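Of the protein chains in this complex, all but one are displayed in their positions.
Then we have chain A:
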Amino acid sequence: MRHSTALRHRLAERGIDRQLLLLVPAAAFVVLLFVYPFLYGVGLSFQPERGGPFSAYREFFADAYQRDTILTTLRLALPAALLNVVASVPIAYRMRGRFRGKRLLTTLLVVPVTLGTVLTAQGLLNFLGPTGWFNRILPGDPVRLTNNYWGVFFSLVITGFPFAFLLVLSYLSGIDPTLERAAATLGAGSWQRFRRITLPLLAPGLATTFCLTFVLAFSVFPSAVLVGDPAGSTRVISIAAYEEAYVRYDYPMAATIAVIMGAVELLVIAAVLGWRSLLYTGSTAGGKG
């Protein structure tokens, strides 16, 4: 009896007690709706309609038309994610304090995320299309900014920026403002304060923000079809997976492409997080406060 009490106490100290049972419904939910379909998909990718377990993968990488979708998607997602993060920093930096109208400005900057891709795409077509306002104002031949790479790129920026901005703003608000004041009294001008104090403390947050916006951009589908060139320059990897699943009904191949998509995302995230681990990631407060 004493022994079991001691054991329960020791377990409780490690956070193992009856309250843990409350997690069961959530865990079951995750297993049922995420883990099982995921493992099922991975399994499916190793059971192609013909050939050995790896033949779907071999087929994907042997076919340039399929293989190139990885590069096409990276060419869109990496610059878009980078631009979203880089553009968020100065805007969030200006907005980190308290000022009149901050809520209104934040709302305006965040609205695009609530609009959805389709509405954004429609706006882009009307505005930037060959007969859109932008080209009517611009003298000379119309500039092609839709139904190609740039249309998708703009769409990714419009929908991804609010997301990156909100994250960066919250990371910035977590940095003790007296640190910059201290740097100022030590003779640092505004650029030095940003570069030596704020940026190093913000960098881990920027890495995380980059990863999240990259993942969003990498799985781009609607805008690649609507404002892109889905048969050519914006034939992204999700389109390839869609075609396998619903045009050719080759589910194992579609599952293979999905797995490859996940692997590429993980590689990029691993690289970014590897860089992040080299940075200072501790407290961003200036003392015992």
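Assorted remarks:
What we mean here is this: a residue touches a chain if its C-beta (ideal position, glycine included) is under 8 Å from a C-beta of that chain, and two chains touch if they have at least 3 such contacts; residues count from 1.
Everything that follows uses one rule, which is that contacts and distances are computed from a predicted model.
When the listed names "Indolepyruvate oxidoreductase subunit beta family protein", "FAD-linked oxidase C-terminal domain-containing protein", "ABC transporter ATP-binding protein" or "3-isopropylmalate dehydratase large subunit" are checked against UniProt, the chain not shown comes out as "ABC transporter ATP-binding protein".
Per the touch definition above, the residue from A:Val89, A:Ala183 or A:Met253 contacting the chain not shown is A:Ala183. Interface note: of A:Pro37, A:Pro200 or A:Gly274, the residue touching the hidden chain in the full complex is A:Pro200. Within the entire complex, the positions of chain A that touch the omitted partner chain are 176, 178-179, 181-189, 192, 196-197, 200-201, 280, 282-289.
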